[in-house]
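To start, the structure itself, in structure tokens.
The complex is shown incomplete by one protein chain, all other protein chains being positioned as in the whole.
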């Protein structure tokens, strides 16, 4: 089935393989009148670019985005926005060897099972380069959310065994270190750990955390289109993610009700105050206006140079070492992807939720009549 | 937006509130010719029935399902299967008090934020009774999967701090204990822990685990309709779930590549053998034919009798104790719901994946021509 | 595939067979706060009830609707509205004969081709009774549209060769005659023509016309979700419809550009005036605020008592006369069905179009913030 489309109202369709002519995305359902140019997109793409330090692949991916449609005189027109990044630096030679066998931890085998054959160059469609389309689309979603006052903060929470300490949380630190951690001490320890992984020709997993500030209350649709259910799908659709949490997440399963419930009180000026936020900003699948907090658990890069057992396409057992230029950890590059998928989900659910009340509906049409 | 429909090809729409006239579901897209009667459904519903022991609410919910359409002469006709369970034992008096305030941990406040008002009787649509429709539909999905040779095993993995020990795993034990744990010792310890919670007028969370045997390889659609992404959405759409894992899940984030990769070899008769299953049966969002393993992390029941702070609808801070008949833990009753949602997801993705290859497509139409 | 759901945001799922336990519909995505009771629905159902005169089947169908969910204290709650009409007057004996052969003009053969067997009682799911669910849902859509100021007028335009004359158009006449024609003279001539059909044991086709007043301008989504494309699908989804027109429709194909274009001018108070409405209120798939005019072309009732050739399920050629109580024309009963499908389409497209402009979006969220 067609699986390359995300969202119902703000709808994103990505295409492209690692070593094909390019990677692209069509964003359909973007409201007209948003100021948009290629710089808005490029800023986001640059956050996932490799080769910026020793913890990501030394491949130079000079990804430059071009907007092909849907923008006129500097503003979106309401019609599909097509964006493309041409693939420039493919070295197909690097990958020809893998055509014949199945790399452990990669999708080589399952693609062959599903499709009968595969574009083996650089992982084809299952390559991390596929996320370029998501990030380009996410940049637009983030811009619209920003206009509505909603902000998203995303960063690395853990690399392997090294986790941030919230008592040292410093937002300004995130962009200062190559691992995008908000805790300078943890960033140092994580770097040391990665050096060890590199030395061992091994790789590491990690955790990305995302906080949404100023989310509108009342969005997310019971019962199957819950806000957190859609976030879970969005996050698990990222290649290497193996777990998802909202709020206290897995820890809630070990808690008691008296610990896990978020009690309410009123502020001096009668605003509703939650005395805690174990729920992560969502109850019954609907946002309550407090911070949405989610986490993506990412497996270690499967491309490692230590020896592994595998089989060939023609049915032989062999031992391999995956060559080539690989990230010892993909977590820092996944930060912007998690942010993009979160933004795409939030925006689609905000749009979907505009029709939940007759009074608002009547106001909307009164407002826009005869404009 | 309409949020009460799940699935694209095998499509399920649920309706109903805790204290309305009934709870129901419409299953559309079920193949014709499946033998089906109300017993097939009732068996599943009975697995979520409360009042069977001291760890679930003493409310008697005598839920009897009736099939209203889509079955003729004992077989499905291919048209929508409508099923209803009438609500018989509502005691609305129990709930009238909660009309005026917002229970911590419940969706009372968010429903009011979204819709302006709510059916407060027994939680209305956000009640656990909503899952009756899911389970009824899931019973059909499980039956079809069974015909295709696919089996699902679901059980309680943990209650609060008490987790099963795989060295004591005994499948036959699951149905013998009221907590549906596959480990007799853990079940005993969990029961003791729950007794403590009850004594403290408190509640507990827990973990449900689900294993799919004999899944067909090659199903799940890159990139946004990955099998695990759809499973994550399905599981998070269950009311109290706060986290989701596939395979090693969150633990993968702390692993190294050399630990996390599943290596391949060949059996003596040239079958592909995975030397481990850290991935949980899915790579690149596509099934590989090995066991699918997933976990749902469930928060503690929010209805507790200890005193909590909250606010009233008309804006006053108050202290409350939630009265009424509540489960100290909902995990055992959620087991069949997790199984139902898993089955619905698998079936929809199996159907969606039938068109992935031209050779299979041509064979299918040759096979069915002139039948 | 699941085919019993209509609409994306205001989403309707119907179920039920002619002689099963009942016919029903689930309406999901209805805004909260709409006053609604069973009388609102019943009024619409009564418009399609047969047995009211000699031009419809003498079967008495005492269709009484019951609302099972989604309404609390007289108002919609925003959750699914489930409605049911129990089948009371099935006389299955009438239909047992048709189990073995395929009636010309009916879906008997194609259901068997698709599903391998069928519920033959009264046409099963392909019966006209299936439209009960559509009409019940349409009643809600019409009520919401009415709140937004949009009105729909639907009537019989032609019965067989007898067409209305617009110079005699009188809206008040529609409900006065059993054929729902807005022209008393044509209604008389059509009645005479139907008497002739009845005498000949034959049936007649006809045309339903629908006019939408005060449609909001700017709704309908290029390029595949055009307003007229969605209306065409909605109308053709009604069992016996074989043709669809918008505006001048088929006649436009014989016109010249100078005749077909609608020119614009300004009113004294600078309102846009269209000097004609050949387009039927839609240009480029988007409403322009003028009347939407559409037509449904309906084939004659296939159940006739004259002798016809057909084949049996076990492969014999036979001659049959279809017995039973049948309408000599279904057009008058289809009027409310066309109105329902039009309303469902308009409402879904109004909802879908709320996100077309950033300025309106920002206004909406400002309006509803902190409510």
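We call the chains A, B and C, going by the order they appear; numbering starts again at 1 in every chain.
In this text, contacts are C-beta pairs under 8 Å (C-beta built on N, C-alpha and C of every residue); 3 or more make two chains touch, one makes a residue touch a chain.
Worth saying up front: this structure is predicted, and the values here are computed from it rather than measured.
Asker: Which of C:40, C:66 or C:225 touches the chain that is not shown?
Answerer: C:225
Asker: Among B:3, B:29, B:160 or B:285, which one touches the chain that has been omitted from the display?
Answerer: B:29
Asker: Provide the residue numbers of chain B that touch the chain removed from this figure.
Answerer: 8-10, 29, 31-34, 76, 78-79, 144, 147-149, 216, 222, 350-352, 354-365, 367-369, 371
Asker: Identify the residues of chain C touching the omitted chain, counting contacts across the whole complex.
Answerer: Considering the whole complex, chain C reaches the absent chain at 1-6, 8, 14, 102, 104-107, 109-111, 113-116, 125-126, 130, 158, 160-161, 197, 200, 202-207, 217-226, 228-237, 239, 242-250, 252-266, 270, 272, 275, 279-280, 282-289, 297-304, 306, 308-311, 315-317, 352-353, 355-357, 359.
Asker: In the whole complex, what residues of chain A lie against the chain that is missing from view?
Answerer: Considering the whole complex, chain A reaches the absent chain at 1-5, 7-11, 13-17, 20-22, 24, 26, 28-29, 32-33, 66, 68-70, 72, 75, 77-82, 84, 114-119, 124-125.
In this section, only the chains that are shown with their structure count from here on.
Asker: I'd like the angle of the rotation relating chain A and chain B after CA superposition, in degrees, nearest 5.
Answerer: 180
Asker: Suppose each chain is reduced to the average of its Cα coordinates; what separation in Å results between chain B and chain C?
Answerer: 38
Asker: Quick one: which residues in chain C touch 2 or more of the other chains?
Answerer: 8-10, 29, 32-33, 78-79
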